[in-house]
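See below for the structure under consideration.
With one protein chain withheld, the remaining protein chains of the complex are depicted in position.
Up next is chain A:
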Amino acid sequence: MPRHGKLLLGGAITALFLLTALIAPFWTPAAPTRIAIAERLKPPLVAGLLGTDQLGRDVLSQLMAGATNSLSIAIASVLLGAAVGTAIGLLAATRRGVVDELLMRAMDVVFAFPPIVSAMMLAAALGTGRMTAIAAIATFMVPVFSRLTRSAARRILTHDYVLAARAAGKGSRRIALEHVLPNIAGDIVVQATIQLGLAILTEAGLSFLGLGLAPPAPSWGRMLADSVTYIGAAPWLAIAPGVTIAFSVLGLNLLGDALSDLVDPRRRQGR
């Protein structure tokens, strides 16, 4: 696929989801949590565009409200993970030596736990809910960003302008913030885009296991979980959230891929 195709398609899908997430709190075709037992398990186009679930709730409205929840949790956790991870990576790259070693081995330990497992531990300690989901997903984002930042920062630190900045009498903190960070920001943004897709997937997984938002707050993962019982009678209940999750992740991955092509000049030349 040509580069601009990836960028446009990924950008369009992502924009659509973001727009939906922004609109849903104010308008959905039906109230997403309104129960109407008489209308239960109606197939798509018979009741609403995508049918209704076992309690007669409108599937499309639930998906839209779920977008708000999924994206807000994903964005918050990626921001948190990126902020903490970048700080750790910068510290490790500039301090080197023992500090570097300790921080990076700690990251290895965090990285060793699968996100679902650490989420279950956190949920056991803190109870389920939005904050637990954000904390759990952010925790497993931190090592990704700290490793990326550390290696990118070490590359920047070998540049002449860093030596020139040191020759001008700047301390390591100023150099990290003013010379290293702006020059690796592109890499971090690219990684954040890709991690956003992963965060959505993880959030859906947590909700599926009942570790995400408490019902009745709409969530893609729990819609999927609820649909399991009715998969023979009402397959649209599984297909709708499944396709939604797949498309949102696909969009973010395409966007991240296109952005990383833009950021990396070597790949740009090779088009």
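By our rule, a residue touches a chain if its C-beta (ideal position, glycine included) is under 8 Å from a C-beta of that chain, and two chains touch if they have at least 3 such contacts; residues count from 1.
As a convention for this text, contacts and distances are computed from a predicted model.
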| item | value |
| --- | --- |
| Which of "Aspartyl/glutamyl-tRNA(Asn/Gln) amidotransferase subunit C", "Peptide/nickel transport system ATP-binding protein", "Formate dehydrogenase gamma subunit" or "ABC transporter domain-containing protein" matches, in UniProt, the chain that is not displayed | "Peptide/nickel transport system ATP-binding protein" |
| Contacting the left-out chain in the complete assembly, out of A:130, A:155 or A:170 | A:170 |
| Per the touch definition above, residue among A:42, A:57 or A:179 touching the missing chain | A:179 |
| Chain not shown, touching residues in chain A | 96, 159-161, 163-171, 174, 178-179, 182-183, 185 |
